[in-house]
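So the structure is just underneath, and the comments pick up after that.
Complex shown without one protein chain; remaining protein chains in place.
Labels A, B, C and D are assigned to the chains in the order they are written; within every chain, residues are numbered from 1.
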Amino acid sequence: MPAPSPSAVSAPGFAGHALACRRGERLVFAGLDFAVPPGGALVLTGPNGSGKSSLLRLMAGLTRPEAGMLAWNGAPIGDDPAAHRARLHFIGHQDAVKPVLTVAETLGFWAGMRGGTEVRAGLERFRLAALADWPCRLLSAGQRRRLALARLVASPAPLWLLDEPANGLDAEALADLLAAIAAQRAAGGAVVLSTHTALPIEGARELSLTAFGRRAA
Amino acid sequence: MPAPSPSAVSAPGFAGHALACRRGERLVFAGLDFAVPPGGALVLTGPNGSGKSSLLRLMAGLTRPEAGMLAWNGAPIGDDPAAHRARLHFIGHQDAVKPVLTVAETLGFWAGMRGGTEVRAGLERFRLAALADWPCRLLSAGQRRRLALARLVASPAPLWLLDEPANGLDAEALADLLAAIAAQRAAGGAVVLSTHTALPIEGARELSLTAFGRRAA
Amino acid sequence: MTAFRRLILRDLRLAFRQGGDAAMVVGFFVLTVILFPFGVGPEPELLARIAAGIVWVTALLAALLSLERLFQADWEDGSLEALALMPLPLEAQVLAKCLAHWLVTGLPLSLVAPLLALLLHLEPAGYPVLVLSLLLGTPSLSLIGAVGAALSLGARRGGVLLSLLVLPLYIPVLIFGVAAIEARIGGFAARPHLLLLGALLAGALPLAPLAAAAALRQALD
Amino acid sequence: MTAFRRLILRDLRLAFRQGGDAAMVVGFFVLTVILFPFGVGPEPELLARIAAGIVWVTALLAALLSLERLFQADWEDGSLEALALMPLPLEAQVLAKCLAHWLVTGLPLSLVAPLLALLLHLEPAGYPVLVLSLLLGTPSLSLIGAVGAALSLGARRGGVLLSLLVLPLYIPVLIFGVAAIEARIGGFAARPHLLLLGALLAGALPLAPLAAAAALRQALD
Partner (left out) sequence: MHRFANPARFMRLSAAIMPWCAALAAVLLGLGLYLALFVAPPDYQQGEDVRIMFIHVPAAWMASFVYALMALASAVAIIWRHPLADIAAQSAAPLGAGFTLLCLVTGSLWGERMWGTWWVWDARLTSVLVLFFLYLGYIALVNAFDEPGRGARAGAILALVGVVNLPIIKFSVDWWNTLHQPASVFRLGGPTIAPSMLWPLLVMALGFMLFFAALLMVRMRTALIAAKVRALRLAEVERHAAAVLTPRQAALP
C-alpha cells in the first residue's frame, strides 16, 4: 500500500495519521497511516489478532487512539463525535440481532434509529424479503449476517466500516454484498472492510497489518 | 455427489439414509443419504439456510431425524447414544469460550471432559501456546475460533463434525486446520464439515444442499 | 417516530416478547408477597404491621433483579456498540431505556400493589399513599439502578458490584417510601415524605443518565 | 480428575471470576436482610418475630435470582450444546452444576445466616436449627430451581416463567424450614420438620437431575 503522506489527512475523505492503538497493556499497532478518498475502498488484512477489529473500532470512534488522529474531509473526528456517528455504519463481528424480534422489526429499528426508511430495499438487497416476518431466532448463521448487512442499505451513510462482512455468507449473498459496496462507492461513499479471503473489490487499497503492529511493506 | 446406496449404511464409517429434518414446522430437507468411510471427508455446501447446520446437529445426535437413520459401522447411533457422543467432536457456529477463563483452562476443561490430555498439542497445533494464560476475553475473533478448533486435537475422536470451521481464520490458521484434518484422516478418522468457500481437501466428497432440501445433481 | 420513542418501543417489545428480565418482575413481586405469610406466619395484625415494608422491600428487590440485565443483553450481542454509534446521544438512550424499564416494572408494580396490600391486611388508609409513593419512588429505582448496571458492565464481578453499588443508594428511597405510608396510617401527613421522594427523582432524572452513559462509554472502550 | 469434578471446578471458577450470577447472592442476602429493619421499623421484638421468616424468604429469593442464569449462559454461547455431547451423562452434569451452585450460594448463605439472625434479634435458641435447616433446605432449592431453569430455557418469557414454575415448588421447603426454627424457639422439637426437609432433599436429589436433563435435551432439540 502506498503510505499516505501526512497531508492526506487534510484531503477529502476519511484518513488517519500516525495512529496507535493500545488494548489493555499491549500496543497493538503504532504509526499507522491510511486514507480513503470518497468512492474509495480500503481492505484491511492481516493475521488473527493483528488489530483489524481494533482499528475499525477506532475508526468508528468507539475507542480513542493512543496516539495520532483521524479526520473526515480534513476535520478531526474528535471535534464533533456526533457528526461522525451520524455519518458512519459499523458492522462488527457480532450481528446485534435479537432472537425475539422479527427480521423486519430488527431492520426497521436499526434503520429508524438513524432516520433511515429504506427497510424494504435493505431486505430485498440481501434477499431477506421472504423472511421478513420470521423471528430472528429461526435464522441460520448466514441469514443473521445478511440481516446485519441489510442495515447498510436501509439507512444510507457515507462511511461504512465492516469487520469481516463476508463471514458465513453464501455465494449469492457475497455477490449481493459486493454489489452493495460498488453502489456505495459509486454514490461517493467510502468503505473500509477487513477480510481473510480475497474479495474482488475493484481499485481497493489494501492495508496489511502484521502480528506486531508493523505494516507490511 | 454419488448418492450412497442404502447398503452404505451397513458399511464401515459414518452413514445416513433417507434422512429428513424438521425445524419447527418446516421440513428443511428430506430423503438425504450420505456416507463417509473411515479416513474420508464429506464437505457440505449450499446456500444460507439450506440446512447444513441442521444436518450437522442431527449427525451429532443433538436433534432426532424426522425420518431416516444414522449409523456408525453399520450400527444405528440411536441404539447407543452414549457411545456416539464419546466418539464425536462437534464444533458449531458458536465457540463455547468463556471470557473469564484463560485459554489453557478452556481447552483443558473441554479436553478433560472427554478424558483428553493433549492440551499442549492442541494449543501448539493452532498456534495458541503463546496465549495460553490470557483470559479469553482478550482474544480476537479468529483466536477464539482457533481455540474452539484446538479441542479437536486436544482430545482425539474418530468423528469430527465441523460447522464452517474456516470462518474468521487467517491463512496460517486455515493451513493448520487443513493439516489437522489431513492427520485425522490419515489416522482413519472421518470428517464432515460445512463451508461456503472452496477448501482444498483431497478426495473429499461434496454434499450440496439446496434451499428446499433437494440434493443438487 | 423519533429515535427516542423508537428505542422505548423496541425495549417494550423485547420485554413483552421475552419477558425474561423485566416483565417477570410483577410475577416475582406477587409471588414474593405471597411467600411472606409463610415465612412470618399468617396473623393478620403482624402482617399489617410489616405490610408496607414488605411491599417496598420487594419492589426494590424486583427492580434490582431486573436491572442486572438492563444493558447486559445489548452488550453481549453487539447491540450496545451499535447503539453507542447512533446519532441519538447515549444519555438520551439511557433515559429511554430507563423509561421503558419503568413502564414494564415500576408502573405495573405500583398498580398491583394495592392488591397485595390487601392480602397483607394493610390498613385501608394507607392505600392511596402506597400507590403514590411507589409511583414516585420506582422511577428513581430504575434510574439509580441503571447507573449501577452500566458500571458493573464488563466488570469482573458484575452482579455483586451491582448490588453493592445500588442497594445503599436505594435505602433513602425505601425509607421515605415506607415513612410516607406509615405516617398516613399513623394519622400524620404523608406529604413531606412524598415531596422528598419527588426530590430524589428530580435529582436522579438528569444525573443518572449522565453517569450511566459515561460508564457505558468506558465499558465499550 | 473425573469429568464430574472437572465440571464442578469449572463452574466454581466461573462463579468466582465473574461473580455475577452466583457469588452476588451472599451480598444480596446480606443487604436484603439489612434492608428489612428499614422497611418494617427497628423494634427488636417485631424483628425477632419475623427473623426466621425473613432469612428464609431471602434465601429463597437469592436462590431464585441466581438460578435464572444457571444454564442460560452456557446455552447462549454454545457450551450447553458441547456439554450435552460429552460422555458424562447430562443427568450427572446437572447434578454437578447444582452442587457447584449450592457451594457458591446455599453453603455461604447458611454459614452467614447466624450473623444476620443476630442483626434481626432472633432468639438464641434458634441459631443451630437455623443453620441446620438452611443446610438441609438450600440444596433442594438449587435442585428444584435447576428444573425450572432448564424448563424455561429459550422460552419466550424465561424470567416470569421461572419464578412462576419454581416459587410454588419452593413453598414446602420454606414452610418446613421456618417451622423447624419456630418450633425450637417455641420449645418444641425441631426434628420432625428437619426430617421432612431431609425427605424433600432425598426426593429432589434423584428426581430433579432427571427432569432437568430431560428438559435440557429438549431445549437443544
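Quick notes
Definition applied: contacts are C-beta pairs under 8 Å (C-beta built on N, C-alpha and C of every residue); 3 or more make two chains touch, one makes a residue touch a chain.
All figures in this text were calculated on a predicted structure; none of them were measured in a lab.
When the whole complex is considered, the residue among D:48, D:125 or D:155 that touches the unshown chain is D:155.
Checked against the hidden chain, the listed residues A:82, A:130 or A:179 yield one contact partner: A:130.
Residues of subunit C that touch the chain left out of the display are 31, 34, 37-38, 41-42, 44, 119.
Although one chain is hidden here, its contacts on subunit D can still be listed: residues 147, 151-152, 154-157, 160-161, 164-165, 167-169, 171-172, 175, 203, 207, 211, 214-215, 218-219, 221.
Definition applied: only the chains that are shown with their structure count from here on.
Placing every chain at the mean of its C-alpha atoms, the farthest one from subunit A is found to be D.
Here the CA centre of subunit B is 46 Å from the CA centre of subunit C.
Chain centres here are Cα averages; for subunit C and subunit D they lie 24 Å apart.
Between the Cα centres of subunit B and subunit D there is a gap of 38 Å. Looking at subunit D, one finds that residues 17-18, 156 touch two or more other chains. Each of residues 93, 100 in subunit A touches at least two other chains. Interface residues of subunit B facing subunit A in the complex, by the touch rule stated above, are 23-24, 46-49, 53, 93, 138-143, 145-146, 163-164, 167-174, 196-197. Residues 60-64, 82, 85-86, 88, 90, 92-101, 105, 109-110, 112-115 of subunit B are the ones touching subunit D in the complex. Those residues of subunit D whose C-beta lies close enough to touch subunit C in the complex are 17-21, 23-24, 27-28, 31-32, 35-36, 38-41, 46, 49-50, 52-54, 56-57, 60-61, 64-65, 76, 156-164, 167-168, 170-171, 174-175, 178, 182.
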